[in-house]
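Yeah, one chain of the complex is gone here, protein chain that is, but the others are all in their spots.
Entry: chain A
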Amino acid sequence: MVHLKFINATLHCKAYRGSHLTICLALGGSAHKECPRDGRFMERVGSHNPLPHSHGEKLVALNLDRIRHWIGCGAHLSKPMEKLLSLSGFFPLHLVTITNAERCKEMRSKQAHELLLASQTTDTQATDTEAS
């Protein structure tokens, strides 16, 4: 069996992408080191481990000072980067996060409602059988 271990997981790098400067997530520390994602980067601006560790937490580090500076110099952001920043509170909450959260809440409430209905019907059935 072959395990792919994340030692220091994905990084946030400032890379040149089609003559634009982007702050994006790059792959590092895993078995596939030759990804084209991290061909040429200027500065490492944080780290992000997508696997939860022993206490069930996922560690994220962000160098906000440098991110501010680079956004001031006109860097673009990738979607996952925007989501991370919105979760950290630096940016307003991203819409995808909000929509996903709303959908999750709907599903959970629907499931709870269905469970409630199911339990109610079993109770009524029990009372009916008791009465008869």
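In this section, contacts are C-beta pairs under 8 Å (C-beta built on N, C-alpha and C of every residue); 3 or more make two chains touch, one makes a residue touch a chain; residues count from 1.
To be clear about the criterion, contacts and distances are computed from a predicted model.
Enquirer: According to its UniProt entry, is the unseen chain "Small ribosomal subunit protein mS26", "High-affinity nitrate transporter", "Trifunctional enzyme subunit beta, mitochondrial" or "SEC24 homolog A, COPII coat complex component"?
Expert: Of the names offered in "Small ribosomal subunit protein mS26", "High-affinity nitrate transporter", "Trifunctional enzyme subunit beta, mitochondrial" or "SEC24 homolog A, COPII coat complex component", the absent chain's UniProt record gives "Small ribosomal subunit protein mS26".
Enquirer: Could you pull out which residues of chain A are in touch with the chain that's been left out?
Expert: 4, 6, 10, 24-25, 27, 30, 35-37, 50-51, 68-69, 71-74, 78-80, 83-84, 87, 91-100
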